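Only a single protein chain was left out; the remaining protein chains are all shown in position.
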Amino acid sequence: MDAAYAILALPLLGTAILLFGGRRTGDPASGWIATAMAVGSFVATVVVWASLLGHSAASRTVHKGLFTWIPVGSLHVSFGLQLDPLSLTWALFSSGVGSLITLYSIGYMKGDSSYGRFFFYMNLFLFSMLVLVLADSYLFSFVGWEGVGYCSYGLIGFWFERNSAAVAAKKAFVTNRIGDFGFMIALFMMFGHFHSFNYSTVLAPLASGRLTLAGATATGLALMLFLGAVGKSAQIPLYMWLPDAMEGPTPVSALIHAATMVTAGVYLVARSAPILHFSPSAQWVVASIGAATALLAATIACGQDDIKRVLAYSTISQLGYMFLGEGSGDYGAGIFHTVMHAFFKALLFLGAGAVIHALHDEQDMKKMGGLWKYLPVSSWTFLAGFLALSAIPPFDGFWSKDAILAAAWHKSPALWAVGVVTAALTAYYMSRQFVLVFGGKARWVDRAAEHGAAGHEAGGHAGGRPHEAPPVMTVPLVILAVGSTVGWLMNAPFAGLNFLERWLAPVFPARIAPSFAVATGTKWAIGTVATAFAILGLVAGLSAWRRTAERPALEPAVLAHAWYIDETVSAAASGPLARLASGVSFGVDAGLVDGLVNGVGRLAAQSGRQLRRFQTGYVRNYALGIGIGAAAILAYLATRMGG
Amino acid sequence: MGSVGTVGSVAASTLGFPILTVIVFLPLGGAILTALVPASDDGLARRVGLLAAVAEVGFVAYLLVAFKPVAGFQFVSQQPWIGSFGIAWKVGVDGISLFLVAVSALLFLVAMAGPPLRGSARAFMTWMLLLEAACIGAFLSMDLFLFFVMFEVTLVPAYFLVAGWGGPRRNYAAMKFFIYTFAGSAFFFVALLSLVFLTAPAHHGHATFDLITLTRLAGGLPHADQVLIFAGFAVGFAVKAPLVPFHSWLPDAYTEASTGGSMVLAGVMFALGGYGILRLGVFILPRGASDLAPVLLTLAVVGITYGAVVTIMQRDLKRLVAYSAIVSVAFVVLGEFAFSAQGVAGGVLQMVNESLTIGALFYMVGVVAERRGALRFSELGGIQKSAPILAAVFLAVVLSAVGLPGLNGFVSEFLVLAGTFVTHRWWAVVATTAIITGVIYFLWAYQRVFHGPARAANAAVREMSWGEIAAVAPLLAGIAFLGVYPAPLLDRLTPSVDHLLAHVQSADPAAHVPRISGGALSYSVPADQNVDSGLQTPAGAGATAAPVGAGAPAGAGSGAASSASAVPAAPSGGTR
Amino acid sequence: MTVPGAWYLVLAAVLFGIGATGLLVRRNVLVMFMCIELMLNAVNLTFVTFARLLDDIGGQASVFFVLVVAAAEVVVGLAIIVAMFRRRAAATADEIHILKG
Partner (left out) sequence: MIQSVLFAGVGHLAQSGSGCLGPNGTSITGLCTSDNSLHMPVAYRSILPMLVLFIGALVLLLVSALLSKRSRPGLYPVLSTAVGLAALVASVWEWYDVGNRGVSTIGGQIFYDRFSVFFGVVVSVTVVLASLVSDSYLRREGLDGVEAYALILLAGTGAVLMAEAAGLIMLFLGLEIMSIALYVMAAYHRRRTESGEAGFKYFILGSFSSAIFLYGVALTYGATGSTRFQDIAGYLARNTLVHDGVLLAGMALLIVGLGFKVAAVPFHFWTPDVYQGSPTPFTGYMAALAKAAGFAGLLRTLTGALSSQQANWRPVIWLIAVLTLLIGSVMAIAQRDLKRMMAYSSISQAGYVLVGLQAGSAAGTAGSLFYLFTYAFVIVGTFAVLGLIQGPGEARNDLGAIRGLARRRPGLAMAMLVFLLAQAGVPLTSGFLAKFYVIEASVQRGQYPLAIIAMLAAAIAAFFYLRIALLMYAGEGEAAGPAPALEPAGGGAEAAGEAAGEAFVADGALTAGLQPVPSLDGATATLTWEPPPEERIAIPPAVAATLAICVVFTIAAGVSSPIIDFARHATAMI
């Protein structure tokens, strides 16, 4: 089991090499080092997973101590790893997808002036992500949590010369920090209540029933943790950073802002299931926020022109699904969808990357079209991802979304209805995207020459016709496409085939996640209705956008502008809030607080100047001063006479 | 934790010579030597000064190694000074002061060696070494008069460092700094004298300034007196730290000072306030402290929020960094007055971290300033393109400042907040917003300086030289080490903190002090002379150097007590 | 008929007051000087009166000290005044005010 250490050690080693190697490792050595480390980490994870399979289901939780971090009185924080089905699930797909995307990046980032820096961040990200999921305590997880946030910052702002990238990076970090505020408050509450952050100390007794949690405490804890998740996983109201995060290189969008980091919130909620169990209201909040986000983001995705922004909103929407599943009590479904989403969304982003790559940094779908024949591999793989995301059977998305919708139905038909509508919208905007990019007429021809070799993403490519990406990029696409097509087999809802569910079962004992039975008929009905909606959306999208890219009626400004929510928030921040801050800073601080201090100094100087007037230089005036002083003393003492 | 048997050997391990006295006087001697170098030979002056600073770091490093992780003062050395007033030269070090001394020595070295210097190196080195002696002297003082002397003496070199090597408004800034702090000390001074005078009757009518004795005696004062005296202390230290609303000297002084000056001003001198209020205020006057804790906590929280808002509005890099110090200092106070082991330890750790972080920040600001001249955001941007290493180092320091886990800032911030949360929940919740606001202003600043398109002079900024990297490297190493593995520090700090809190609680059972060690509140301490506890006076007070090994038998019991304090406590009413 | 001692004291106080007032209002340097002499002599009167009232020789002895001191003061004072007025043609004390503020 010492492979467990290797899971973390390898990416960390890669990070160190790339940090201190600097530019000397160069292009493409940096990429290969990073990929090697990622793959090594994945292999180590697989080894650990295999060895865990050897344990009985009940004893599939292994702790690995590292070292004492913060020993202060009753607060004794140690770093350690907890290897259990839940953490390994995340570790597996994170390192797996991470490896593929790192590999893909070798080709994608070719020629970039900061090649080494990119892979440094990629490895550091992987390390942080693995810390996040493998940590044995909330606090250690928080370390990884912040680490991935930092990497996200660094990678969104990777092309820092672009102001938009720099701003987006900062926005992502700040928004994440709002969520972290919740996470930290939750940590403090945990410390106050349990005097520990360890999963084994905090959660295990709750899960096993040895301890119960008062409703208010549970709700507070759960909601604060969920606030953290909302920030990291871009849910209402903290979702606005994710679309902007598309400023980063596309592999980053694929890895961090689709497949792995943004699912950290899902992980956190799943991990905290024992706490949520004691707070039905918190569960409702999770489910409702998830459903609302899913719907809202899906509507916005329908109006976007940027190939990556569509996928970004789609990610937000799909994350909403995951929370809907978890909030509905079916953690397995949420996690299943997370894993599936990792496959197909990574695939879609990488495919989009291949398109952007081919078109020399063009991201506007309105300026694409007809790429099917130029980019065969990309097109086919993208199609797989598109169908998986659209929940068309038998692709991945269908199965996982079906499980979530079933759970939502069980929770409340209203949630289910939202989910179904969202499913239709999802199919619509994805089909819109697919036909705008790959179908129809080519709308890019004229622009190819203009761009020439200028685009730095395109690196060494000359101008001219778009052509397929090199193998180092297409191989990951193919692997992910396969995953998107048959990945669902890991948790097929048929007797005996629900491997994932059984694997996760020890983490979610019936006490905290009571299984519910949805009648088979209902199940079929739910699946059928959802599929019908999805096909409806698919057909609508295809028919609407097959021939033309200009349909203003279907792209109202309100959708293109994401319901103006971002603008409103910005206006508030730069308007009244900025004025308030400015008032505090210049009015109160410079004016009042500092003014008071300077005023005292001024008073002293001024009184000195005024008093000089009494120093007339005339002897008799001085004598008068003495006389007045004498008189004053006499007068005072006269009042004390006889005493 | 030191095992039971080693406490006696703490004494035995004491050197044959008074190391702390040497540590205080070494920079002073260096200053005198530097001043004696002929004015024409600036290079020699610089070498002499640096040699003194390096030697100081060496001695302090030895101290770190020799220090035993138990409560109480170690390496105590004592000399009568102004006997008729009960004033003595008495220095000692405990877990709380140890790391402040260490980080001060380091920061002074970096501040002297790192930034390039215009003007007279001789004068600069002399003032810096004087300041170092005074700061470290204050941290090591076990005599309140001595502390006050050191505390006040710092002003003179600091004044000249700002006024002599600063920016365009340096005279204004230096004067404001001096007078403001001097005025703040007025209250501290009078309170100190009142304390000494009022405790004299309980001390056979003799005034004493001895920290330990006063700690014992002050408990006997009337409650109101304790509160008033504490209030006087608090004003003095609140100005020094500074705590909002006494901060208005800070942005001017920190901004106008030269790089080296800003580093030590913001990195070391602020800690005199944070340390003083804990050592003198809380330790001696626990009842006053606990009565006024809500006020100070509130000021701290106001400082955290208000300071953040004001910082966000700054349009000059150095001024922004200067303002950010207000927030960091508020964290120190917040932790210290949370009266929980985590809070106090966090507060002390925050001081150490702040020294490293803000020292490095000001250093990096200096590096940028040297290349670009201007520090206004409107004139900066895109520097990362031409100077990626500079940007990376700057970012690392910024991340430390915003409290990214894995770097030092997080550990102390977390301890402070967690420690405050268990005793003063809502204060902690409001203070936690700092993790958001800190990111806003620091990342905004970073973005404005390093990101975006590089215009004009920003496009050809020189990369950091190896010398500059070497100068900041010790600070970066500290930042990383304390972020990843603060345990060695905390292990040495915690016994002293526990001791302090036990004292606070025994003095004021009503104080909101969570129990820190499972029921073992009867806190006995080493009776050994070299391990001078807060609750016992050394038998041979007045002896110049404590006899080695004296009182070893008493060490056993005390060791047991101190190890008991390390046992993780039973959960207290966290939901209180 | 004997005048009560208190009257002498009152007289002395009045004389002292006249002297002091004179110093404050007159600008002629010599007159100011005379006013001071008047004040000293008022004090002498007070001393003598008290000596008489207390039947104590000390007060009367004091007068001699005062007289001597006053004489010395006059000498030095006049010297200073003369030295100064020799250098500048000022007639009154008010013209001597280059030092002020």
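Residue numbering begins at 1 within each chain, and the chains themselves are lettered A, B and C in the order written.
Keep in mind that, in the parts below, a contact is a pair of C-beta atoms (placed from the backbone, for glycine too) under 8 Å apart; a residue touches a chain by one contact, two chains touch by 3 or more.
Since the model is a prediction, treat every value here as computed from it, not as a measurement.
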item	value
Chains on display which the left-out chain touches in the complete complex	A, B, C
Full-complex contact with the absent chain, from A:A58, A:A553 or A:L634	A:L634
Per the touch definition above, residue among B:A113, B:L193, B:V227 or B:V484 touching the missing chain	B:L193
Subunit B residues that touch the omitted chain in the full complex	39, 81-85, 87, 115, 117-120, 148-150, 152-153, 155-156, 159-160, 163-172, 174-176, 178-179, 182-183, 185-187, 189-190, 193-194, 196-197, 207, 255-259, 262, 316, 318, 365-366, 369-370, 373-376
Subunit C residues that touch the omitted chain in the full complex	9, 16, 19-20, 23, 29, 32-33, 36, 39-40, 42-43, 46-47, 49-50, 53-54, 56-59, 62, 65-66, 69, 72-73, 76-77, 79-81, 83-84, 87-88, 93, 96-101
Residue ranges of subunit A at the interface with the undisplayed chain	590, 598, 601-602, 604-605, 607-609, 611-612, 614-615, 617, 619, 621-623, 625-626, 628-630, 632-634, 636-638, 640-643
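Convention: only the chains that are shown with their structure count from here on.
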item	value
Averaged-CA centre spacing for the pair subunit B and subunit A, given as whole angstrom	38
Inter-chain centre distance, subunit B versus subunit C - centres from mean C-alpha coordinates, in Å	65
For subunit A paired with subunit C, centre-to-centre distance based on mean C-alpha positions, whole Å	95
Residue numbers on subunit C that touch subunit A, as the complex places them	20, 23-27, 32, 93-94, 96-101
Residue ranges of subunit A in contact with subunit C within the complex	612, 615-620, 623-624, 627
Interfacial residue positions of subunit A with respect to subunit B in the complex	22, 67-76, 114, 117, 139, 142-143, 145-147, 150, 153, 157, 160-163, 165-167, 169-170, 173-174, 177-178, 180-181, 184-185, 187-189, 191-195, 217, 580-582, 584-586, 588-589, 593-594, 596-597, 601
